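A single protein chain has been removed from this complex, and every other one stays in its place.
Chain IDs A, B, C, D and E follow the sequence of writing; residue 1 opens each chain.
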Amino acid sequence: MTSFQHNHEHIDENMFKIEVNLDDMSGELIGHLMEELLAKGANDVYYTPIYMKKNRPGILLSVLVSVDAVEKIKEVLFRETTTFGLRYTPFIVHRLGRDFIEVGTQWGIVRVKQAIYKGTIIQQSPEYEDCRLIAQREEIPLKQVYEEVYKQLMKTNHKDASK
Amino acid sequence: MTSFQHNHEHIDENMFKIEVNLDDMSGELIGHLMEELLAKGANDVYYTPIYMKKNRPGILLSVLVSVDAVEKIKEVLFRETTTFGLRYTPFIVHRLGRDFIEVGTQWGIVRVKQAIYKGTIIQQSPEYEDCRLIAQREEIPLKQVYEEVYKQLMKTNHKDASK
Amino acid sequence: MTSFQHNHEHIDENMFKIEVNLDDMSGELIGHLMEELLAKGANDVYYTPIYMKKNRPGILLSVLVSVDAVEKIKEVLFRETTTFGLRYTPFIVHRLGRDFIEVGTQWGIVRVKQAIYKGTIIQQSPEYEDCRLIAQREEIPLKQVYEEVYKQLMKTNHKDASK
Amino acid sequence: MTSFQHNHEHIDENMFKIEVNLDDMSGELIGHLMEELLAKGANDVYYTPIYMKKNRPGILLSVLVSVDAVEKIKEVLFRETTTFGLRYTPFIVHRLGRDFIEVGTQWGIVRVKQAIYKGTIIQQSPEYEDCRLIAQREEIPLKQVYEEVYKQLMKTNHKDASK
Amino acid sequence: MTSFQHNHEHIDENMFKIEVNLDDMSGELIGHLMEELLAKGANDVYYTPIYMKKNRPGILLSVLVSVDAVEKIKEVLFRETTTFGLRYTPFIVHRLGRDFIEVGTQWGIVRVKQAIYKGTIIQQSPEYEDCRLIAQREEIPLKQVYEEVYKQLMKTNHKDASK
Partner (left out) sequence: MTSFQHNHEHIDENMFKIEVNLDDMSGELIGHLMEELLAKGANDVYYTPIYMKKNRPGILLSVLVSVDAVEKIKEVLFRETTTFGLRYTPFIVHRLGRDFIEVGTQWGIVRVKQAIYKGTIIQQSPEYEDCRLIAQREEIPLKQVYEEVYKQLMKTNHKDASK
């Protein structure tokens, strides 16, 4: 296992949440928009089903974005949606430290993202895309790949514990 | 209080549920559709938010309809939605007996729908539209109108019990 | 086509979002509330299905309102819901410029709302109520009315483009 | 009926909403988390179903918490969830005055929480746990217990009104 | 590890799904109902948020129940909800074989439910209540208990594999 990236735990006060309520745009176009927003600099994008006036099922579009990218994301939203306005508000993010390790499995290497909270590893998350590629190539269930990665992680952890 | 309608408790085996998944139609049009379907003979209509392929937020449209009205409702769905197909399945309904009574309040009469299960009144439901009209005319909270109707119902029930 | 209203693109920093979590109020009363809040000055109202403690399906009620109407809306919420408290937070709105044009169809005139972003028309939205009235009067699908309006809009745009 | 608690109507500006988006944690673990957060000082906790990238059904976890408990709740979230970060933002709460009265029923006493808005009782809410215990012990529908409590409340209010 | 229960994989054609749409009952009462239905013989119960007429956020209540318990569950639904009717339809269930094993951890024994598909163990699911009791007693995160159980399961499986 080799560590190849590090980010320290920190508080980020330069983030905004942008919201748009959509009731006159199809799910087909809304689905496409998620990729666009992530490609243009959004940190995260998610949709919430909401009840709007006149019996309309609507979608609340939420974008998390750093202050530097707000204008760019606003432009994407105005160009790609049907909205006549959008709203935003600042918020604070507490991000854990991040590290990547590499774990060997019988089907090849999988990266695992680790979260560090006050100096201790608190989460270990196998990279979805690495696991998915193996599952597709080997024609095995995705959950089996995850299980194998966790198994290898536990072996390693056991060794560490026995030092 | 005067009873002016009666329907006996029964099992209805002539009902269908029609379903359509929608991902390329706006909430605005879907909202309008509900009224249309109820006007054209649907017993009930409801929408469920669903997750469809390609990150699309979709709507599952469900219509409950008696066998006689299936063709009419299918035509409305094909004409008013964007769907290329619809699915349906029969189901059984157990309907309670129904009766209406009239309850006097300081603002006028409100109809109350009663459900009868094995010969006993088991639900008492003030008519929404009667209550809403009073709330709007009197400019009082709707929940206050409901509370007053329940109060009058309890008085009456108390009298009945003391016979 | 005649333009009969204009609002410039602007940033509004005087808006609040008020939220209430509801788990002891029926859908019937919650449905009525939406109309009440819009009638009493809310800019927008929407409901989100949420999971609350003790297995309770709840509703998160959100109201978007300008600072001037906050007290009025708070009163409506306290009088019409069952809540013991409400929360709010300011947010910023970026509203596009707005203009209305009138479009002629074979069934009469329909207003179309246009959004203007940095001086360019970026959205064109047929007025729902105009279209719905035509659909009901003519007994045609609502989507057919929208399609006709878009067709007329495209003809016009084509003319403009050929100048 | 005896009053045994009082809290005045007030505005609280020391509240935060903490949010976490979860897409790699099971519903089983998320269900457990709600109890944990309430036990560790959260004022309220609720979950919202959201659509996340790559067709993932996710959960938006929201915690309402006073400024004093923010650090404690952050620790619970980092230890009990799989998240690599969390976000938060302050908000204002308007809480109504609160009082408890006791109402006698044929099955025992039930506490009723009252909300006071500008000096007037505006909500009366039977304590869920009191009603539930009676329903279970007496093997009667929970709604029947609530109805009886409302009936007793109305009798009392009637007496008050006739003074 | 000791096996103490066995159920063979089978197809069950004696199941019904009962559905009720609710728009005039509070989340508080609906939450209570889930426990009641499970206690009275329902195999499973779940709620779906739906959009009903007149802007009402409603709940679709679904109960999975064997044919023998249909009448009992119908009575609970009529007594505990506000509904005037309910609907149901048969369905087929394919249940995997089930076995329980016991796994030792540093905090005590945890039962693990195994699913057997065509003679092969295909799922291994630690019993939630066993894990939760340990998490509460030991004041450790629930996910840590699950991780430890999976670790012990992998050790065992490894031994089996090496025979």
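We take it that a residue touches a chain if its C-beta (ideal position, glycine included) is under 8 Å from a C-beta of that chain, and two chains touch if they have at least 3 such contacts.
Worth saying up front: this structure is predicted, and the values here are computed from it rather than measured.
J.: I'd like to know which visible chains would be in contact with the absent chain if the whole complex were considered.
T.: Within the full complex, the chain not displayed touches A, B, C, D, E.
J.: Among B:Pro49, B:Gly97 or B:Pro141, single out the residue that touches the unshown chain.
T.: B:Pro49
J.: Can you tell me which of B:Asn43, B:Ser66, B:Thr83 or B:Thr105 touches the chain that was removed from the display?
T.: Candidates B:Asn43, B:Ser66, B:Thr83 or B:Thr105; residue touching the omitted chain: B:Thr83.
J.: Residues on chain B that touch the omitted chain in the whole complex?
T.: For chain B, the residues touching the absent chain are 21, 24, 48-54, 58, 60, 74, 78-79, 82-89.
J.: State which residues belonging to chain E touch the missing partner chain.
T.: Here the touching residues of chain E are 15, 17, 34-35, 38, 44-49, 64, 89-96, 98, 113, 115, 117, 122-123, 125, 128.
J.: Which residue numbers on chain A touch the omitted chain?
T.: The missing chain touches chain A at positions 25, 28-29, 32-33, 36, 49, 79-80, 82, 128, 132, 135, 141-143, 146.
The criterion applied here is as follows: only the chains that are shown with their structure count from here on.
J.: Could you work out which chain's C-alpha centre is the most distant one from the centre of chain A?
T.: B
J.: Fit chain A onto chain D over the CA trace and report the rotation angle, somewhere between 0 and 180 degrees, nearest 5.
T.: The C-alpha superposition of chain A onto chain D needs 120 degrees.
J.: Just how far, in Å, is the C-alpha centre of chain E from the one of chain B?
T.: Here the centre of chain E sits 31 Å away from the centre of chain B.
J.: In chain B, which residues are in touch with two or more of the other chains?
T.: Within chain B, residues 25, 28, 32, 34-35, 47, 49, 54-55, 57, 128 contact more than one other chain.
J.: Graph of touching chains, which shape: line, ring, star, complete, other?
T.: complete
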